[in-house]
Each structure stands twice: as structure tokens, then as C-alpha cells.
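Of the protein chains in this complex, one is absent; all others appear in place.
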Amino acid sequence: MTVFKGRTKGLTDAKLSYCPGCLHGVAHRLIGESMEELGIIEKTIGIAPVGCSVFAYNFFACDVIQVPHGRAPAVATGMHRARPDRIVFTYQGDGDLAAIGTAETIHAANRSENITIFFVNNATYGMTGGQMAPTTLPGMKATTAPYGRDVSDTGFPMRLCEILSQLEMPNYIERVSLLSPKEILKAKKAVKKALQYNTDGKGLSFVEMISTCPTNWGMDPLKAREWARENMLPIFPLGVFKDRAAEEAKEKEAE
Amino acid sequence: MATTRILCAGFGGQGALLIGKLVAEAGMAEGKFVTWLPSYGPEMRGGTANVMVVVSDKPVGSPIFTKMDVLVALNQPSLDKFAKDTKDGGLIITNSDLCGDPENKDKIKLAPVPLTKIAEEIGNVKAANMVGVGALLQLTGCVERKSVEDYLSHMMKEKNPALLETNMAAIDKGASYVS
């Protein structure tokens, strides 16, 4: 699945530390390219979470800070309040964002902090070896759900876009997928739009990317993408859940 | 033999950890003191897996060591990484289907064994690590073949008797190859 030509200035030359076929690399690339195209590399600050992307500080060409597990949106809040002229984004996995960091995520969204959250959903805890995530699918096995996720005991997969779009204030919420070249192109548009909104001071933008974890799912990368298409997309439908800036622009036009 | 320090290394999935586990299980059954310490965490990701095993007549202090008596290298990267940590006069067993000779081959005893080929001959490539166990037992005598067989029987006699047979055949082939 080669979608990219050449290299982007938005990423460093460092060799990615992800497993072969892991889509974290694709997500990095989309953000790197968008930063480059928007000409914001020098004024952007990225936030690396705790998860497989903990090493993102090696890869994004902007300034990067690595922060405690789940706290990225709070750190981003502090940063953005300290330097409103900078573009601040977080890059977080499902465990980081939707388990330990749920409170930080919801409250940063509710305040519509002018930050961008990139959320890579691979339905597992990749870094620590495949434990159950809040996004793990019903019946899906994980090392801490050895008999498969029982929703009556551990709840249903949490749909973060849907939950956050219940809030009044966030500006832009979209779920995209990284499962095919076509979807990646679409994802790129969402990533760039989110950073553009951030640059324009429109408030919180949130892009969830449906991804895979071939290593912990125990599949080859291709099979993992097929599996995700069949099993994740029905539970995590793609689409725009909120786009206040676009609606406002439309309303203005109508006037 | 007072204390034998063994490092087994290979790609994740080659079964290096299991080689160590069998030695430790057998040693324990023989009433020896044993420790088994794997490499863990993200370093396992896609790359190599290794395990340090100590078998001793005395309680084991550190399960970690910087120099070992025996290295079992299932692939070239593992050999490159660990050959130099083998004590002078120590033993290096390599999977000669995937490894060349180590740089320090004049200082150690080298036992190149075509683990993959032998396992293929038996009809199960996955048993390559078991061929390695056979070579290891034969060359070091750190534990008895019988103790390994007892453990394997205990683990798989009921569930998978065919696999038990394959594994024991692989162990014996490995032993006879180096004897």
C-alpha cells in the first residue's frame, strides 16, 4: 500500500520504530505533510502520548513534548493558553485518550480549546502487548479479555466522536480510516482541515483515524486491514460529526 | 558443572524463549537452582527475543549476566549481537542455515547446526528450536534428556502426542548431529 511519494519536511529522517505494516506511520505522514503544506512546521508543537507513538518526538519535525499517559489534552490546554500563537496538537491512542485520559479529552473538548486532537483507534493497547482497550470490539480477544470482550461486564466499545459531538462547543469532529489508499486521501483532507481550523483559531478539532495493530491482533498487515474494515467500520462509522465553522460559513452565505 | 549460564536468542516466533524454558524446567525437575529471564517490552516488537537461563547447584544470585558459557543463536542478528559476550572457551551453537561464523570463532567452541534443515527433514520447520535443544543437551550436559522428555510429555502427551513425538525426534537429531 504505497500512497506517498517522496518525503515530507513535516517528518524527520529518523526511521520509524513501528512494526512492519503498522498504520501509525501513515498517520504520522498525514500530519507531517499537512504541516508542511500549511507552512506551520516551525510554529507547531506536537504532544506525544504514552502508547506505541510515545516515540513520536523522534518523528515529527515540529517541537514535541512527551507527556504522562492520558494527559495530553490538559498539557495542550496549558500550552495553548501560554502560547496562543502556536499550533498545538496531540497524537493519542485509544487507551491513552479514551481510558485513562477520558476526563482530559472531554473537558478540553467542552472548553473547545483551540487545539487539534489526532486519535488513532486500533482497538487495543498496542504498546503494552494487546490488552483490552475501551474501543475493543465485542467478543474480540485481548490479553486482559482472554475469553473475548463481554460487553455486559466491560461495556460496549466507546465511540468518542459520537460522545464528543454531544458537547455544544467543539468545532470540528470527524472519523476517517487509514485502511485503503482512497480512505487515506480522505483522511489527509480531514487532518489538514483540522490543522487549518487550528491555525484560524476556530476551537477544538478532533480527527479519529481507524487503524490496525497487526502485531497484537496476530494478523499480517493486509489481513488486519480487511478485518478492521469488516469489524471496526460497522461499529465506528466514518463521517463528519461536527463542523461548526462550515455551518457558520453556510449560514453567513444564506444571509 | 557448578553453574551454566545460557543465552538463547532469535527472531520473535523462532522459539528461543522455549529453548530456555525447557532447560529451566528440566533443571528444576533435577533439583537444581534455575532462573529464566526474558527480554521484554517494546524491544520485542518485530525484532529479536532472547532469554537468559542459569542452571546451578547453588542458589542463583543474579539471573542477569554479561558473559555466558553458552550462546544459542537462531539467526544472524542474534549472533552478531551476542557472540562477543560468550566467554572464551565457551560454546556457541548456531542455526547454520541462517548464520555464518562469529568473529570470535577461534576463541570459542563453535557448533554450527542446520536447525531449519533438520527440522524440515522431520517434517516440522517449527521444531528447529527443538533440534537446538538436542544439540545443547548433548554438548553441555547441563540437564538430562530424560528430564526434558518428562516435561514435554507432561505438557503434550494427552493434548498432542504427535507433536511430542516430533519434538523428541528433533531433539535426538540435534544431539546426534553434534555427537
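Every chain is named by a letter (A and B) in the order it is written, and numbering of its residues begins at 1.
In the analysis below, a contact is a pair of C-beta atoms (placed from the backbone, for glycine too) under 8 Å apart; a residue touches a chain by one contact, two chains touch by 3 or more.
Keep this in mind: contacts and distances are computed from a predicted model.
**Q** Under which of the names "2-oxoglutarate ferredoxin oxidoreductase subunit alpha", "ATP-binding cassette domain-containing protein", "Ring-1,2-phenylacetyl-CoA epoxidase subunit PaaA" or "Branched-chain amino acid ABC transporter permease" is the non-displayed chain listed in UniProt?
**A** Options "2-oxoglutarate ferredoxin oxidoreductase subunit alpha", "ATP-binding cassette domain-containing protein", "Ring-1,2-phenylacetyl-CoA epoxidase subunit PaaA" or "Branched-chain amino acid ABC transporter permease" narrow down to "2-oxoglutarate ferredoxin oxidoreductase subunit alpha" for the missing chain.
**Q** Thinking of the whole complex, not just what is shown, which of B:Val34, B:Ala119 or B:Ile171 touches the missing chain?
**A** Per the contact definition at the top, the residue touching the missing chain is B:Val34.
**Q** One chain is left out of this view; which of A:Ala61, A:Met79, A:Ala99 or A:Cys213 touches it in the full complex?
**A** A:Ala99
**Q** By the contact criterion defined above, which parts of subunit B meet the unshown chain? Give residue numbers in ascending order.
**A** Missing-chain contacts on subunit B: residues 21, 24-25, 28, 33-38, 40-42, 58-67.
**Q** Against the chain that's been left off, what residues of subunit A make contact? List them.
**A** 50, 54, 66, 68-70, 95, 99-100, 102, 125, 127-129, 131-132, 134, 143-147, 153-154
In the analysis below, only the chains that are shown with their structure count from here on.
**Q** Taking each chain's centre as its mean C-alpha position, how far apart are subunit A and subunit B in Å?
**A** One centre to the other, that is 43 Å.
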